[in-house]
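Chains shown are a subset, placed as in the full complex.
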């Protein structure tokens, strides 16, 4: 293994990794907004809103993520949008993440015990107060693990950008491999792929650690002493 | 994009090619799902019986495959396997990676199900003087399997959908065929339509099957 | 049912309620005098919970009427029901405290939010009530840090915060272990002793005998008997009630 | 700046150009992440003539799969990315004159003998996704089992690993592999000349004509020669220079040639 391959291109990899991180953060942000909106609508009392939201959610969940990446990239101009590889990756990850996140949010809201809402009603608390002060705070904690799982998948899926030419970490790796093979020969593939596999492993592990902390923070008052 | 907005004629001409892709996707899915479920059962048995060294290997395997991108795994194996002397074509390499990936998830599903079995159930078997191995085979695994079916089906669907990633190493499955068509003809709309329909059919068939399996296994089980 | 002179504080007439096909209440008539202490008994599925939830507007009823303080409240809007509910405390079987609030916040949340009490008044009242049930030092604990019996005592106190006229209890002790049951029942006895109207669904015969002014026995969605405890337990009028009493020793 | 600056350029104030990022020597990113290569130098040459500043060429990475899309959607105004004019593509984009030609060849493992494409019937041939060789082989030699990949390095690795019997591409693209890997050789198969041409959006004749002029000028003033010499060496340099500066053996013209 030729480690200098990594050290020589450290700056390049860093740049690519920064793009990966950017795609990831943007996708998580947009997914969260979408999933809160759609998750809320999917639990609403109004029939057609609920059904409509569920249908849209199902559609984006059923199609392979890689297909929606391609679809957003090649299909955006049909809707008058001009999306480059990076934007297309972010948009498709957000739509997919939003759809899956909405399901999680819906599950979280439904999982708050019914008698919590009934206690509120029995105490004469208004519905909207009950939703924001009683239901939402309790829905957050059980949702965290599932949401963290979603974030992990989003993190991993940033690599799909490579297929439409966003120079994130995987594409960067491929560029380094091509260049290095052209100028220096050899088989740089295995070294570089091992390297980025480790980078993703580290990032994923870090993310999991973070969520476990988060779970503790939110879990504190409800856990048995 | 050019000419008529949606060209049925083009789609009709492209259908035979797309169907070969669809067929390969189905074959890939079947092979990988079967293999991944097998891996799941073997792995959970190793974990449950606490086989000394293998247990750690299984843990590492789960961690590695669950926390790195499948796409990177696909490339890694495609170029990595030959380095250790295993010569396989893209299809075989793809099946191996996808099975290992799905296996890690199926293993987690099963582990979760086994862990969340009521402790009473196991204790009841113990207090009847039942041999641990028989307890595992006849009580724990069957009951866990019933609770794990929905999760297992979810993972199976993900495995099927992720077979699309094998496009990247040139496995001519459905997505590959469609994307190749687009690169050649820039006919996005028709090909994406075909893709959506293809995957929706597969996913719909799988959900039906999963309901059937659940109903069958659940007979006399759920309240 | 014997007619009484005073107007009843709460009265139901031919109350009916179904879940889909299932008729759960098939015409329940009951009138409760102010200050009366009613215990509702009956086997599982006889409709006790459903009945008590209808009184509180938690379930929409299918027919009949509910009259509260001379006012028909059967088809009030949700908003008007809210006001009625403030005068009607309700305690559920499973302690339904808000797990993310401290005990004090649990008590003060509803009255302060709904502007029934000021912050200070609520606090004063909460602490007084906590002292009365012997949980003064738990004001800042979270529900999960309390035992089941303690939680249920807090739940009772919570529904007393609004100074209701009527208290409804749905099997307040059935999720508790035997030793804490009596402790919670004693609290209920204590709090309802001074003129508060109460309707308690419970299986605890000891409590029913000791504290009830009247036992209402429900079966298959109707009131089968309604008589003082000694009559009900020692000389039940119907065969069904006799079987029930025998099973409860 | 030039008075006859095409509207696309004057409007944008810069040259938005799509190049490949993983295709040395044509175009690639260096260790600092900056684009380099023959196509890149040519794009800078155009920018220098148009705006007086080679820095006015702004590069975007494209791949074989995305290059037409990037052009259509307006992300770039010009694509210089080893693209051969074909009938199918000409329905979607317009091509300028070709800058260079290359024969298509087949790379095989040393010691294996192939003389014509028919020899690969029943065998596996690798090619690039979206490359015209793939279409050509698929159309004319249906008995050859074709496997399409994304990058040359993937393909060469696959060939080394006996996953296929040959790799067909532009000879230019194959030569580096021959140079660095003693186990590889070019077979005697040579089938047709492919041209590489810059592409513009459908109907952007102003830019197309401007680029045509630039191509002629660059060929004259040695720009291409310089660029090629900068990024290539040995046999490859010879072949690439031929492709840029001489006429092809089959007599086809660089002007609006279409491969069938």
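Chains here go by letter, A, B, C and D, matching the order in which they are written, and residues are numbered from 1 within each.
As a convention for this text, contacts are C-beta pairs under 8 Å (C-beta built on N, C-alpha and C of every residue); 3 or more make two chains touch, one makes a residue touch a chain.
Everything quoted here is computed from the prediction, not taken from an experiment.
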{"item": "Counts per chain label over the entire file, given a single displayed copy of each", "value": "A x1, B x1, C x2, D x1"}
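Everything that follows uses one rule, which is that only the chains that are shown with their structure count from here on.
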{"item": "Set of chains whose contacts include both chain C and chain A", "value": "none"}
{"item": "Most widely separated chain from chain B, with each centre as the mean of CA atoms", "value": "C"}
{"item": "Chain pair showing more contacts of the two, A-B and A-D", "value": "A-B"}
{"item": "Chain closest to the middle [Cα centroid of all protein chains]", "value": "A"}
{"item": "Mean-CA-position distance for chain B and chain A (Å)", "value": "20"}
{"item": "Rounded Å distance between chain B and chain D, as computed from the means of their C-alpha atoms", "value": "39"}
{"item": "Junction residues of chain C - those touching two or more other chains", "value": "none"}
{"item": "For chain B, residues that touch 2 or more chains besides their own", "value": "1, 79, 168, 179, 182, 188"}
{"item": "Chain D to chain B touching residues, read off their complex", "value": "64-65, 68-69, 72, 88-89, 91-92, 129-130, 135, 147-150, 154, 157-158, 160-163"}
{"item": "In the complex, chain D residues that touch chain A", "value": "21-25, 28-33, 60-63, 65-66, 69-70, 72-75, 151-153, 156-157, 176, 180-181"}
{"item": "Residues of chain C touching chain A in the complex", "value": "56-58, 78, 82-83, 85-86, 88-90, 92, 94, 96-100, 102, 109-110, 113-114, 116, 142, 144-145, 158-159, 162"}
